[in-house]
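Below is one structure. I have some questions about it.
A single protein chain has been removed from this complex, and every other one stays in its place.
Take a look at chain A:
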Amino acid sequence: MGAVKIKDGFYWVGAVDWNVRDFHGYTTHRGTTYNAYLLVDEKIALFDTVKEPFFETLMAHIREVIGDPEKIDYLIINHIEPDHGGAIAKVVEAIKPDKIFCTRNGRLGMIGYFHQEDWPFVEVKTGDELKLGRRTVKFIETPMVHWPDSMVSYIPEDKLLVSQDAFGEHYATSTRFDDEADFCELFQEVAKYYANIVLPFSPQVQKTLKAIKDLKLEIEMICPDHGVIWRKHVKEIIEAYDRWSRYEANSKVLVIYDTMWNSTEKMAWAVYEGVVKEGIEAELFKLSVSDETELMAEVLEAKGLAFGSSTLNNGLLPTVAGFTTYMKGLRPRQKLGFAFGSYGWSGEAVKHLNKIFEETKTEIVHEGFRVKYAPTAEDLKKCEELGRLLAQKVKEACSV
C-alpha cells in the first residue's frame, strides 16, 4: 500500500497482515498490522520494525520515503517482541544504524534473541531525551506494558506518542487513521486486545497514565505498533484504557459453561433465565463452541460471571479448565460470581471453580450449586434463584 505520511517528516512504513488468523493463540479474525515509523529530521530515526516475513515491505516503504535506507541514523526499539522486532537483525544489517536506543531490558532481550552483543546499543531511562534536529524524542519506560523491555517515545514538538503495544489492536485496514475505520469494529478490536494482552498489567497501565498526566504530555496523536493511528478518538481510547485498568465493568452477567450429558447445560439455561428475569443483560457461552479470544473481551466488560462445569474424573471438563486457566493468567479483578455443575460420583467441579474465583479475587456470591445426575424442576428453580441473586449483586455493585 506504500508509505503513509502521518505528519510533516513522520511516516508510517509498516506492513499490513491481512491473513494472520492465529496470533500465538489469539484469534485475529480481522488480521493485523505491524507498524513501524520513520522520522525524518536533521537525523533520521526508525521506530520499531516488523514481523520478520514483512522485512522487504518495510524496506520498500523506507526507500519510498528516503531512498537509501542507510541514511537512517538511529533505530529506536520500543518493544522487542518478534511481531515488531523479528526483523531487527536484517534491519540492522541493511541500515547500519549509528545507535540503537532501547531500555536496559530491551538490550538484554535483543541480545537474547539475536546474540549480537556488539550492536551500538544506547540504554535509555524515563526522562532521557534525544535531539533529532527540530524534534526531540522523550523516552518513558513502561515495564510490562507489554513486556519487561517496553517503553514509549514522545515527540513534544508534534504532540505525538509512539506507544508500541499500548492503545493498539489487531485490525488490518487499507487506511491508517482511526477516523477512516469503522468505529464499532475498531472498538471491538481494541477491547479484545486489552482483554487478551494488556489486562494482566492494568496496575502498570494506571501508572503509565499517571506518568503521562504528571509529565503533562499533550497528546494529539497516538501511533501504536498494531492497528490504526489515533488522531480523532485520542480522548476516547485513553478513557477506555483508564476504565479497563480500573476494572470498571458493565451491569451484565456471562453464563460460561460446558456439559457432558446436558445436565449442566440445563442448569446454565436456568441461571441465564434468572439473570434476565432480574432485568439485566445476560450472555450464554458454551465453551466447546466458543472462541476464547472473543470470550475474554466479553469477560472484560461484564461484572458478573457464572461458571458451570460437569465433573469429569474428579476435575473440571477440559474446555472449562482450559478457559479458566487462560482467564486466570489475564488477571481479571473485581468480578462477582458463583459456580454450578452436575456430577455422577463425587462432584468436585464447583470446588475447583471456586478456587479459580479465589485466585482471581472474584467475590463469590454463593458457595455454589451441585446436582447429582440430572436437575429436577426444583433444582432448576434454585439455579434461576442463583441467577437472580448474582444479577442483584451485579446491579448493586454497578450502581455505586
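Following the convention adopted for this analysis, contacts are C-beta pairs under 8 Å (C-beta built on N, C-alpha and C of every residue); 3 or more make two chains touch, one makes a residue touch a chain; residues count from 1.
We adopt the following convention: contacts and distances are computed from a predicted model.
S.K.: Please identify the absent chain by the protein name in its UniProt record; candidates are "Rubredoxin", "ABC transporter ATP-binding protein", "Acyl carrier protein" or "Sodium/proline symporter".
M.R.: Checked against "Rubredoxin", "ABC transporter ATP-binding protein", "Acyl carrier protein" or "Sodium/proline symporter": the hidden chain maps to "Rubredoxin".
S.K.: Which of these touches the unseen chain: A:143, A:156 or A:315?
M.R.: Residue touching the chain left out of view: A:143.
S.K.: Which residue, A:32, A:164, A:204 or A:245, contacts the hidden chain when the whole complex is considered?
M.R.: Missing-chain contact among the listed residues: A:204.
S.K.: Among A:105, A:196, A:293 or A:354, which one touches the chain that has been omitted from the display?
M.R.: A:105
S.K.: Take the complete complex as the reference. Which residues in chain A touch the chain that isn't displayed?
M.R.: Looking at chain A, the ones touching the missing chain are residues 105, 143-144, 148, 200-201, 203-204.
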